[in-house]
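Quick one: this structure, given as structure tokens, is what I'll be asking you about.
In this view, the complex is presented without one of its protein chains, the others remaining in place.
Letters A and B name the chains as they come in the text, with residue numbers starting at 1 for each one.
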Amino acid sequence: MNDLIALHNIVKVYPPNVLAVDNVSVSFSKGEIHSIVGENGAGKSTLMKLLYGLVPFDSGRIEFGGVNVRFHKPGDAIAMGIGMVHQEIVLIPQYSVWENVVLGAEPIRSMGRIDSRAAIDAVRSKIEEFQFNLDPLAIVDDISVAARQKVEILKLLFRNVSVLILDEPTAVLTPQEIPQLFAELKRLRDRGHTILFISHRLDEVLELSDRITIMRKGRKVATVEASKTNKESLATMMVGRQVIFTSKRTPHRRGELVFEARHIEMERSDGLKLLDDVSFSVHAGEIVGIAGVEGNGQFELVNSIMGLEQPNRGSFLVKGRDITSLSILERRKLISFVPQDRGKMGASLSASILDNAIMTHHRLEKQFSRWHGLVLDYRKARDFVDMLKERFSIQMASRQSEFRSLSGGNQQKVILARELLLATPFFLMDQPTRGLDVGSIEYVHGEILAMREADRAVLLISADLEELFLVADRILVMHRGCIVADLMTEKTTIEEVGAYMLGGRASA
Amino acid sequence: MKRRLWSGLIGVVVALAVGALIMLAQGYRPFSTYAALFQFSLGGIGPFTTTLKNSVPLVLTGLSAAVAFASGPVNLGQPGQFVFGALAATIGGLYINLPAVLEIPLLLLLAIAGGALWSSIAAFLRRAFEMSEFIVTLMLNMIADFFTAWVIAFPLMDRKAYSPMTPQIVMNGWMPDLGLLSSSTLVMLGAVVLVWFVFHRWRAGYEWRMTGQNSVFARLGGCDIQRNFLAVMLVTGALAGLAGGLVVMAGPHRFIKGLGANYAWDGIMIAIMANNSIVGTLVYGVFIAAIQTGALGMELITNVPSEIAQVLQAVLVLIIVATREYTNVLLDRLSARRQAKERAA
Partner (left out) sequence: MNVLIGLITGMISGATPILLAALGGTFTFYAGIFNIAMEGMMLMAAFFAVLGSFFFHSWLIGLALAILGSLTLALIFILFSVRLETDEFVTGIALNLFALGITTYFLRQIFKVKGVFTSKSIVPVPQLNIPIIEKIPFVGPILSGRNLIVYIAVIATFFCYYLIFKTRFGLRVRGAGYNADSLDSSGVRTSRIRMQALLLCALFCGLGGAFLSLGYVTLFAENMTAGRGWISLAAIILVDGHPYGIAAISLLFGFFDGLGLFLQNYGVASQFTAMIPYIATLFALYVYARRVREKKGKRT
């Protein structure tokens, strides 16, 4: 195999002391699809960012076409023919497709004026060349996520890159959209391009790749040929021990009705329906999952249950009590909540662990107040945090350390613990395992199943179908603000759910 | 904590160095200038108590800004709240005459109410119409400035005076001196202690801090954002108003033109230097007061115009804040580089 890119002994430490890439050496050939797998935090994203020049590395060297190179900014990499499509799509939503594609390489006329005619034509011919099915004049904000991903790829092809790095591209696609992407990638490979594919989804990686490199805790474990390995051995290499893929869920009888959504409707100011006649229920001892591509109303649903937003019509009930017009504090007496984004909604990163742990408890539990609720009893608060640390095995330097000093897994533990101990009948969780390593994911799933044993009602929103199938009793699918399916997990398949997610089959 | 002290110190040293460069460029001798500066502000009990007295408006307006910024509301209205507090205290002191032991608390209360009233306008406009308090408080500053200028030039003007000012308030409203120490200093210190307690030990303060750091998190946690916003605006307006009242009662005992001067903007600057820490505000407040107090005396000895104090202050803010943030970045990077060397070996 002719090596196009070779990485030798790369080391990267993120300030102050996070070892992200630990002495990694790996090489990639021309005309291959090479996947890099590892769990969250293994260093695969970082390794590619180092190659691309987004982030500087501390030692080692990179060879491209046999020549030592060092990229200081993405522009350098692109000039040499290497392009990267990130996990979070970084397009400018206010601009059109063609403006996004030519940004940075705009064709100009005199006085710096953009030659829009030439630009649009050039973009259109590239679209046709690669059969991408996009409209150059469409505004990016209006097109689908899969289409936006194509715009990102197009942007790089416009600059004639020969190496494409894709970071978790399937995270934002439905099961039905993935084969199309794979077909396009294989076509590019056949034309001589090199595709570097970062993922933690082993089935996809096995289907798509020629070779696979496994990373764990910043180190390279091995590089293997896809045809000569399987899911189990990949997973073992990824995690370092045997990973069980079957569900730990045992049959559990569900109890009384705890949570109900009745005909919830929410419209945007221009009339677009964000939530369209949403009705469902959750019982005690039951885990109901909501599947769906992000942006189909899940976020609005969560916000309206919690009270951040108000629906236009309909009502929510918890244990028979209508909470639709209650304040957030009142709702918190009945609902525990683990939000989608730890940093933005679930905690204050700069506050101490203690301050984060007592939120909501500080109002709802008399034990924390003195002087008729005016003063906080910090001694009781300290005891509370010690108890949390003990019971949930949370690794922290001290109660007063900044919350952001905790690892992702430990942060989620604190939030989970805080919410669990509110002793409410209903638990709402939004993407609770996002960005966590396998160990933490297993832990969270264990806690969720324990809630079920304790007869709490759990509503779990997740973009990870595997997770839903592991944990949920029932799976609802949201599409364009409607619940289009209500399926028993035992009686359905990932493909069927995926079809509903795309809106393929409308339910009765 | 230790890092904060270090970066603060480095910042001060660098800023003084820059100030020295400016002085050298003008042909003055920095060392003797600084010596005179600190002699007149910190060299002895007399200068020190004067510095403390001068720090009162700086620390109080600084507290106002610090509490506001750390809790979310962008209250830049201290200048306006300051003069309204001063005006309220002046009006009370002109028309009400009670024994001192009642008069002084009354006037202080009026000052607090005056400041809170002015900030409540911004709070109301935000609550009712979602008008950004950032711009509203700034506009209200200018309006308050002009309004009080009119008041002391027309209805409340002292006819016997040569420039616009009110008559003196009754003597029962004058803040007494306890030896060399002014009682206004004691009021200020009391306010610092009280504010610290509320901010760090009371439930309200906890909610304010969390809201300031992440308002969505606080909201989801059950905090009443609207109510807390109003409370913070009122409290911080009150603090700025108190500063105004104390300046009148302990200083010229009347409302004169240019009373607010730059106290309030200096206070905002102090809060920024202290990174909204309450203790830090006290420390930096006294430090800036030292520079300002010393500058006047310094001019007598070295002929350096006292206005250099203003330049020095602005340089201080920039350098201290930049140093603080940059030192953290630098130290982190150094630690990372060290670790990388270990792994590569």
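We take it that a residue touches a chain if its C-beta (ideal position, glycine included) is under 8 Å from a C-beta of that chain, and two chains touch if they have at least 3 such contacts.
The structure presented is a predicted model; accordingly, all values stated were derived computationally and were not measured.
K.L.:
In the full complex, which of B:M142, B:L300 or B:L334 touches the chain missing from this view?
P.N.:
If we include the chain that is not displayed, B:M142 is the one touching it.
K.L.:
I'm checking contacts with the chain that's been left out. Which of B:V13, B:L102 or B:A153 qualifies?
P.N.:
B:A153
K.L.:
Consider the whole complex, including the chain that is not shown, and state which of A:E99, A:D377, A:E419 or A:D473 touches that chain.
P.N.:
Checking the options A:E99, A:D377, A:E419 or A:D473, the one contacting the hidden chain is A:E99.
K.L.:
Which residues does subunit A use to touch the chain missing from this display?
P.N.:
54, 73-75, 78-79, 84, 86, 90-95, 99-100, 103-106, 108, 111-114, 155, 266-270, 309-310, 312
K.L.:
Please give every residue of subunit B in contact with the chain that is not shown.
P.N.:
Looking at subunit B, the ones touching the missing chain are residues 26, 125, 129-132, 135-136, 138-139, 141-143, 146-147, 149-150, 153-154, 265, 268-269, 272, 305, 307-315, 317-318, 321-322, 325-326, 329.
In the analysis below, only the chains that are shown with their structure count from here on.
K.L.:
Using Cα averages as centroids, what's the distance between subunit A and subunit B in whole Å?
P.N.:
45
K.L.:
What residues on subunit B touch subunit A, complex-wise?
P.N.:
Touching subunit A: residues 201-204, 206-207, 209-210, 213-214, 216-224, 329, 331-333, 335-337, 339-341, 343-344 of subunit B.
K.L.:
Along subunit A, where are the residues that touch subunit B in the complex?
P.N.:
Residues 9, 11-19, 22-23, 58-60, 306, 308, 327-329, 332, 337, 339, 344-351, 355, 358-360, 362-364, 369, 373-376, 378 of subunit A touch subunit B in their complex.
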